[in-house]
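Missing here is one protein chain; the remaining ones are kept as they sit in the complex.
Order of writing sets the chain letters: A and B. Residues in each chain are counted from 1.
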Amino acid sequence: MQTNFSAEQLQDPGTARANEILRACVHCGFCTATCPTYQVLGDELDSPRGRIYLMKDMLENERVPDEKTVTHIDRCLSCLACMTTCPSGVHYMHLVDHARDYIERHYDRPWSDRALRWILSKILPYPMRFRLALLGARIGRPFARLMPDARLRAMLEMAPKQIPPVSPNDDPQTFAPEAPRKKRVALMTGCAQRALNTDINDATIRLLTRLGCEVVVAEGAGCCGALTHHMGKTGESHATAAKNIRAWVAEMDGKGLDAIVINTSGCGTTVKDYGHMFRGEPLAEDAARVSAIARDVSEVLMELDLPEGAPKDLTVAYHAACSLQHGQQIKTHPKDLLKRAGFSIVEPADAHLCCGSAGTYNLMQPAISKQLKDRKVQTLEAATPDVIAAGNIGCMMQIGGGTDVPVVHTAELLDWATGGPKPPAMRAAQTGVPILR
Amino acid sequence: MSPISEYELAEALAGAHGPLRIRGGGTRTLDVDGGDTLSTGQMTGITLHEPGALTLVAKAGTPVSDIRAALRAENQRLAFEPMDHRPLLGTTGAPTIGGVVAGNVSGPRRIAVGAARDFMLGVRFVDGTGRILKNGGRVMKNVTGYDLVRLLTGSHGTLGVLSEVSLKVLPDVDAAATLLLSGLSDTQAVKALSAGLGSPFEITGAAHDPEAGETRLRIEGFANSVTYRAGRLRDLLAPFGRAEVQEGKAGTAETWAATRDVTDFADRAGDVWRLSVKPSDAPALVARSGAETVRYDWGGGLVWLLMPEGVDLRANLGPFKGHATLIRADEETRRALPAFQPENPVLARLTAELRAKFDPRGVLNPGVMA
Partner (left out) sequence: MEMPEPDADVVSRKGHLVERLQNALPPGAVIHDTTELRAYECDALTAYTCPPLCAVLPTSTEEVAAVLRICHDEGVPVVPRGAGTSLAGGALATADAVMLGTARLNAVIETNYDDRYIRVQSGRTNLSVTGAVEERGFFYAPDPSSQLACAIAGNIAMNSGGAHCLKYGVTTNNLLGVTMVLMDGTVTEIGGAHLDAGGLDLLGLICGSEGQLGVVTEATLRILHKPEGARPVLMGYDSSEVAGQVVNDIIKAGVLPVAIEFMDRPCIEATEAFAKAGYPMCEALLIVEVEGSDAEIDEQLGLIMQIAARHDPVELREAKDADEAGRIWLGRKSAFGAMGQINDYMCLDGTIPVSELPFVLRRIAELAQEYGLAVANVFHAGDGNMHPLILYNANTPGEQEKCEALGADILRLCVEVGGCLTGEHGVGIEKRDLMLVQYGPDDLDAQMAVKDVFDPAWLLNAAKVFPLAASKSHRIAAE
């Protein structure tokens, strides 16, 4: 499209990048076809094309963001299905990230919004605080209906019934490989995941060490910064990301790393983008080094010779997390791995559509999130699977909250197939004990 | 009146004083009233034939036989196989391409490739005020402005007199075969034909004759393909019985020409009606039609009914989705019953107003369609 930035505006690297992206867009509208919010709302303004248009107008004219524009941008899941669909290679992610940062700096949100976002940014990235909040939420859950704000209600309702105890595996340490060592990898243990579900990291560590990886949990690594990054709180997201970069570079320059393994695809997308996020900053080079070796766990497993497993009488519905299929463009690895391990795979219809979790989206946009969750659960259950597998904790929580079918991480199934224990979520389902929700 | 050029045609229409009966070959008359006749018989000639572009342009009065001959020479054909009304109506004369277009006259293959209107690329015509008009052109893809080509096709000369038509033609086929099933009830026959038409084997004809107890499907194409598809269809239709396959292009052509022209009704007394409906509705409608006998085509979507003289088929059917056209009846019946299915009030109004735009003085075949 034609753009109207002045030479002066284009001096700013962020604006220059936005201009590049906007020039690539031809306004063809293909992206509307795969956008979850457009499917639900049927409004051009809640489609990538419409959002691009609003962002273009806002940035070109250096407008103070208005409530309507912010609403429509806030409604974006950042699922990036549009990027997969776009025939012109428009980098929507970079554009919306830039716009969110702009909004955060120039828009006066209503105090309830600001308070909520502040609370989330101060709690979710910190496992200890998050655990306390979850305990509090569990207590407050019966009173959810009294909450005036739909989003607070959603938060209380989403709190899991069971909160796992702190796992010692998440502390900085090194796990020795069982087989002769093939790779040395860092495992990102994450933030919210550590409070919600420790089975995932446990299974990942077992699986990787069994297949010959020395797994190190780096000292000083923590939240990847995705949550605050998607809120436009660039200062905070860069601060946490910087800690990770330093922690991993220390390992890379120390004993060396073949990969940084991430088992939450939402985080993986962000870590792979560190190079772009830190361009032009002092940490640029290190950030790029880290991005270059960041891998989703399924990518690493593809290189590790997963033993072929006997066919199991178990139907696994594979849920493709947006961040994995669109953000990281990894579409077949998890399925190939599960098939190799002997599982039967089924996929839901409209697999490209987000489940509605999208980071904190299910907390901030409960109405739309619920519609997407219902659709996703319906399509998954339609294949009558025994278990649902996903590569992202957010999806697991979201989908798990809407179905009785056990929901596990792909790594848990692969761990089980290669000698590990049966995933707790599946055991619970069998015994009738309430499962982790 | 028999203009030899479009210009003369325009003059004739501009100067028309009263109702005109527009005539091509005069083989498909539907009207009742008298009036002067305007014939297109002298506006003949193929003006363009580009086999590699599948295009043919001809003046409206060109005999269909001339066009067939020209196409045959290049191994091509009018794929929509227009019906020859002469046997059924007992008329004589040479059908013209203009008449085919004006009547949207098609045949059994309509079910696969489309009707005459689906092969029209462009028209030149003169409206009721004597204005020379054109729409479309000679290319297959043309969405420049409104589609008056479709509007004029099947308008039975009531909006304008065609002077030249452009058509898409298709290659002729190498081989053909007919699959025959016997002894099926009307309902079973329609089911069998639906099964065939819903398969990937490109049936180009789907008919049923309840009197002979014969259900027919046609396959056309390269010889190997025809044999292969016949076999696959026979398997597919096994639940309906063991199908007999009659291979041979000439034989197939003969069989389907008879289907196309409804020759079975040619020498039998009775009115002939033509019903267009959703195929699965057809057997039930036939059951209450009061018809002496029927012939199904288009997989059941087209039903020819031989009715006792003077009986109003529409009254017997009651409200239904589709339309019934009176094709053959004596003058008295044709005066009493509208030949074309009366439309809902909204469409009737739009139709009347469109006619008024193109033919304000009402000179073009008045009463033929309304």
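Just so we're on the same page, a residue touches a chain if its C-beta (ideal position, glycine included) is under 8 Å from a C-beta of that chain, and two chains touch if they have at least 3 such contacts.
Quick caveat, the model's predicted, so the values are computed rather than measured.
Within the whole complex, the absent chain has one touching residue among A:44, A:178, A:258 or A:299, and that is A:44.
Contact with the omitted chain, checked across B:53, B:212 or B:238, is made by B:53.
Checked against the full complex, the one of B:38, B:302 or B:317 touching the unshown chain is B:302. Only one of A:68, A:122, A:255 or A:422 touches the chain withheld from this view, namely A:68.
Residue-wise, the contact with the chain that is not shown comes from B:170, picked out of B:89, B:170, B:266 or B:284. On the side of chain A, touch with the chain left out of the figure occurs at residues 1-3, 23-24, 26-34, 38, 42-45, 49-50, 53-54, 57, 66, 68-69, 72, 85-89. Along chain B, the points of touch with the absent chain fall at residues 50-55, 74-75, 104, 106, 110-111, 114-115, 117-118, 127, 131-135, 137-151, 153-155, 159, 170-174, 191, 194, 197-200, 221-222, 224-225, 228, 232, 276-280, 298, 301-302, 321-323, 325, 340-341, 343-344, 346-347, 350-351, 353-354, 357-358, 369.
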